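Note that one protein chain of the assembly has been removed; the remaining protein chains are unaltered in position.
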Amino acid sequence: MISPDPWVWLSAILTMCSFSLLYGDNKFFRFAEHTFTAVVIGHNVVMGVFTLKDRFYPLYAGQKLLLIIPLVLGIMVIFMIWRKYAWLAAIPMAIMIGVSQGITVRALINTDVMGNVKAVISEGASIFVGNPADGVGTLIRVAFTITAVFYFLFTFTFKSTTSRPLEYFRTFGKYVLLIFIGIYVGNQSMQNSMLATSAINRLVRNWLGFG
Amino acid sequence: MSTMDSISRFVRTRITRIVIVITLLSAVAGYFFSSPEINNLNAELNLWNMNIITFTLFIGLITIYFSYSKSVSQRSTNWPFRLYALVLIIVWIVMGLYSGLYSDMYQTAFLSTKITLHIAILGQLIFFYLSAMYRTFRVKTLRTGILVIFALAMVVLNSPITLSNWSAADQISYWLLNNPGMGGARAVVLASGVGGVVLALRILMGLEKGALRATGG
Amino acid sequence: MKIPELQARHVWAIVLIGYLIPAFIPLGMSPVISSATQTVYDTIQALPPNSIVMCGGGGVFAFDLESSAGLIAALKQMSKLNVKVVFYPMWIETMQFSKYCVDSARVDEKYGGPWKYGRDYVILPYIPGNEVGLVSFLNDVKKTVSTDYAGTPISQLPIMDSLNNYKDISLWICAQWDGVTILRYVTGEYGIKVMWFAQSSAYSAFGPYMQVYPGKIYITNGALGGAQYEKLNGIKGLGHAALDSNVVFTLMFIGFLVLGNLTMLYGNKKVEK
Partner (left out) sequence: MILQIPLIEQITPRAGQMFNLAMLILSGVLVYLSYYLAKQGRTWTIRPMEALDAIQEGIGRAAEMGRPVLMFPGIGNLQNVQTIAGLTMLGEIVERGARVNVPVNTIPSATEIVTASEAIVRDAYNRAGKPELYEIGKYVKWFGTDQFVYAVGGAGHILVEKPAMIVFLGYFLADVLVTGEAGSRVGALQIGGTADQSALSLMAMCCDYIVMGEEIYAVTAAITEDKYQIATIASQDWFKSLLIVFLVAGVILTAAGLKSLINFMWW
């Protein structure tokens, strides 16, 4: 049975408007697009207002006067829009870049760079131990990692006869990356397929009442 | 006027550099060494950073106001929708501030609009995926050949028909994901991690041309 | 013989028809259980009664739906085992997603299930500050949160009496996108086991961490893993629906692949870009 709930009807109409993008640029898609934009911006503002209220409450209540500094810095950022006073925004921008990059660089060196290096090295122990299929797998994983990193050497050239084999190594690294992309394209399709199922099922089950 | 110019230049060239060096180093030092003072300083800087970021919302609102109101006043393409969006933004803000974020009314309205549209656009990904695949997965070179073979292998191995008829399919697909696939994935993470570290160091030393221009006004 | 180039719009029409078929006429596909999914099931099954399981992470509602298949089945399973669940939303939409999953699992007493809010499960409010918030929660729960999502003080919720810090948590389930933050802190720093009903793209992106913390991390792969988990618990939900359409998808994938390559070989050269 078709749902009597007006919110379900609104959802159904918006879903179909959004799907009309598949047909091409049209008014229904524009309606969905602008609804989406407006709701998200509205939501961002509501969130922002509540967040600011929470964060600056200690200042308002007189518990933490130091918060006056971020308040001033926050207001300074808005001066970005006036060409003449844009330099005022440079200081809060510098804080944002400095703090954010500081947090990032420590996480990158720990997990992405050294964490991975250590994980690869530890795996060396399991190459010749246990199930041969796993051993071969580990060997492939380790070898692929190293050759693919080799591909990312940008300023080294291997033109001379002695260093020529290294160039083949680099080419192999490129194919390793292609294999990885191929595998992930294939596995990810499952997710995209499932997302379509969930959108269509919402229409068919919740709105039209089938199944 | 000239005094302001020189202040502006001083702020942009000197002060911002000093601020970046102090904040970046304190965030790094605060992780590798802990002491009550460094921890406090970092917690405070993080808080400042989060608060400043919240204020950038107003810049977003200003840009959207300028571009939408201009579109409406010049009657450019799709201007009625821009007007509708401006009105809906205001209605939504009033509704949200009045009812609160966790109220049932806000939940229902959010689920039936934002979440619905989100699900709908995610639902279209498979359409884009298949048409992009139809266009690009043509075996002209060895490169596309490799891409196509592995993608096809994964799709077939993950398919319920294959899985229910061939018991090894499941193990093979996991093996492919966890070994050859993971090798490349890990190299991407590792190498781009190095690139990221060096980029952050470039910012620290003032050598990065692009992002630092954001502080140049 | 010349094969004309299909326009994207024609491809999409075929895809739409393909996906509508299983929505109206279920094909009734049934998954075969992978060992990875079986391990996840056994781990939950082995939880002692009254142990506290945290369930949370960060993600957006629509995207996390892929994980919902596994999570809903797991909630059903835990409701039979008398395990307590506390939901921890790291992103704003995670809270709404948690609520949706509990409602869909029909485990609450208002739907005739065994669970009572406050005694068997609690949904915390959105907790800002990602990593910072998480670390402070693990160290001292009571200092980090004071109310649940609806504003009820946690002193009035019986589960929260026995949840003080990370030592009280037996397992952390993540059914969201931002599982890496969970892994880095919950497993990396506090050694808690993490179970991840990962989206298939998350599986591929974050799988390397399984090797970094062996024996501590359990991951199921996408909608397929979700369907297997549903089967283990004897229910048919989104995971099974996804399996049906996956059959259609596989056929279309192969069909378009063959067609695309034939078009290249025998196509009208003038149309080609």
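When the chains are written out, they are named A, B and C in that same order, and each has its own residue count from 1.
By definition in this document, a contact is a pair of C-beta atoms (placed from the backbone, for glycine too) under 8 Å apart; a residue touches a chain by one contact, two chains touch by 3 or more.
This one's a predicted model, so the numbers in the text were calculated from it and none came from an experiment.
Counted over the whole complex, the shown chains touched by the missing one are A, B, C. Within the complete assembly, A:Ala86 is the residue of A:Ala86, A:Ile140 or A:Leu208 that touches the hidden chain. Listed residues C:Ser98, C:Gln176 or C:Ser201: the one in touch with the omitted chain is C:Ser201. Within the complete assembly, residues 18, 21, 25, 29-30, 32-33, 36-37, 40-41, 43-44, 66, 77, 80-81, 83, 86, 89, 93, 96-97, 100-101, 103-106, 108-110, 113-114, 117-118, 120-125, 127-128, 142, 145-146, 149-150, 152-157, 177, 180-182, 184-185, 188, 191-192 of chain A touch the chain that is not shown. Mapped onto chain B, the interface with the missing chain covers residues 28, 31-38, 40-41, 44, 53, 56-57, 59-60, 62-67, 70, 77-78, 114, 117-118, 121-122, 124-125, 128-129, 131-133, 135-137, 147, 185, 187-192, 194-205, 207-211, 213-217. Seen across the whole complex, the unshown chain contacts chain C at 8, 60, 62-63, 201-202, 204-205.
One rule holds for everything that comes next: only the chains that are shown with their structure count from here on.
Chain contacts here are complete: no pair of chains fails to touch.
Chain centres here are Cα means. That of chain A falls 5 Å from that of chain B. With centres defined as mean CA coordinates, chain C is found 17 Å away from chain A.
Inter-chain spacing, taken between the CA centroids of chain B and chain C, is 21 Å. In chain B, 46, 50, 101, 110-111, 118-119, 122, 126-127, 148, 152, 155, 158, 177-178, 181-182, 185-186, 189 are the positions where the chain touches two or more neighbouring chains simultaneously. Of all residues in chain A, those that touch two or more other chains are 22, 47, 51, 111, 116, 119, 183-184, 187, 189-190, 193, 195-196, 198, 200.
Considering their complex, residues 46, 50, 101-102, 107, 110-111, 115, 118-119, 122, 126-127, 130-131, 133-135, 137-140, 148, 152, 155-156, 158-161, 163-164, 167, 170, 174, 177-178, 181-182, 185-186, 189 of chain B touch chain C.
Here chain A touches chain C in the complex through residues 22-24, 47, 51, 111, 115-116, 119, 123, 183-184, 187-191, 193-198, 200-201, 204, 210-211, going by the rule given at the top. Partner chain A is touched in their complex by these residues of chain B: 7-8, 11-12, 15-17, 19-28, 31-32, 44-62, 64, 78, 81-82, 84-86, 88-93, 96-97, 101, 108-114, 116-127, 129, 142-143, 146-155, 158, 173, 175-194, 196-197, 200-201, 203-204, 211-212, 214-217.
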